[in-house]
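Yeah, one chain of the complex is gone here, protein chain that is, but the others are all in their spots.
== chain A ==
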Amino acid sequence: MILPTILVISVVAFFPLFKTFYDSFYSFGLRPGIERRFVGLQNYFRLFEDTRFIMALKNTVFFTVISVSLETVLGVLIAIVVHQRFALRGVVRAAMLVPWAIPTAISSQMWRWMFHDQFGIMSRLWEKLGIIEPGTPILGTPGLAMWAIIFVDVWKTTPFMALLILAGLQVIPEDIYEAARIDGANTIQRFFRITLPLITPTIGVALIFRTLDALRVFDVVYIMTRGAVNTETLAVYNRHVLMDRAFTGAWFGYGSAISVFIFVLISIFAILYIKSLRLKLD
C-alpha cells in the first residue's frame, strides 16, 4: 500500500509544487509569443521592490496574528465551557459547528450583506455600540474593513479551534484534578498548572492548522472587499498576478515566485511552532 500512496502524493502534491518552484526561476507568460527566459532568483529580488507585495505581506501577517490569537483564546474558553456537564451539551456542541460548516464563499457573501451600509444588520449594531458613525461603509473604510474581515474569520473558525481543544481536554484524566483539589489548588491554579500544560500539544496542532490557513487566506477577503482599502492579502494579490495578468505579459514566473514565497512563509511558521511547542509529528 505504500507505493501507490507515494505515487498519488507525488502526482497531486509534489508535482505541482515542484513545477511552481521551477516556474518561479523563469520569466514567461501564457500568451503565445512571450519568450521563456531563465532569470534565476530575479523574480524573488523583484518581490521586495514591489510595494504592493510588501503591503500584501503586512496585511497577511496582521490578519494572521490577530485572527489566530483571538480564535485561540476564544477557542480555549469555549472548549472549557462545553466540556462541563450540562443539559443538551451534545446539541450545543453540534450547533457550534454551524459557522464552520457553511462554505466560506457563502458565509462571506452573507457577511458582506450584513456589513452593507444601507440594510446591513451589523452596520446598525456597530452604530448602536458607537463603534462607527451612522452611514459609514464598514467594508469601504480603510482600517475598519480589515477588522470586519477578521471578525468574520473569527466567527467562522473559532468553533473549529474549540472543538480541537475540546478533544484535548477530554483526554485529561479526572484524577489529576482530584489530586490537585486535595492538595488545595484553586480553579485558576488548576487551569494554569494542569489544564493548560496538558492541552498545549493540542493547541499547538490547532495553531498550526489555523496559522497555515490564515496565511493563505483568500475567499473571505476576495468576496468581501476584493482587496480594496488595504485589505489585499498575499493570496488575493497572487490571484491577480496569475489570472488577470496571465496573458498580458511575462508575469507567470513572478506569480509563481509569490506562490513559493507563501509556501516558504507557511513552512517557517510550521517549523517554529513544532520547535517551540516541542511537538512530535510521528
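Here is the rule we use: a residue touches a chain if its C-beta (ideal position, glycine included) is under 8 Å from a C-beta of that chain, and two chains touch if they have at least 3 such contacts; residues count from 1.
Note that in this section contacts and distances are computed from a predicted model.
Participant: Out of "Methylmalonyl-CoA mutase family protein", "Branched-chain amino acid ABC transporter permease", "Extracellular solute-binding protein, family 1" or "Heme chaperone HemW", what name does the UniProt record list for the absent chain?
Facilitator: Checked against "Methylmalonyl-CoA mutase family protein", "Branched-chain amino acid ABC transporter permease", "Extracellular solute-binding protein, family 1" or "Heme chaperone HemW": the hidden chain maps to "Extracellular solute-binding protein, family 1".
Participant: Would you indicate which residue among A:Thr20, A:Gln42 or A:Thr136 is in contact with the undisplayed chain?
Facilitator: Counting the whole complex, the residue in contact with the absent chain is A:Thr136.
Participant: From the listed residues A:Pro32, A:Gly90, A:Pro103 or A:Gly184, report the one that touches the chain absent from this view.
Facilitator: A:Pro32
Participant: Which of these touches the unseen chain: A:Asp50, A:Asp117 or A:Asp219?
Facilitator: If we include the chain that is not displayed, A:Asp117 is the one touching it.
Participant: What residues on chain A make contact with the chain left out of this view?
Facilitator: Here the touching residues of chain A are 30-33, 116-119, 135-137, 139-142, 225-230, 239-240, 243-249.
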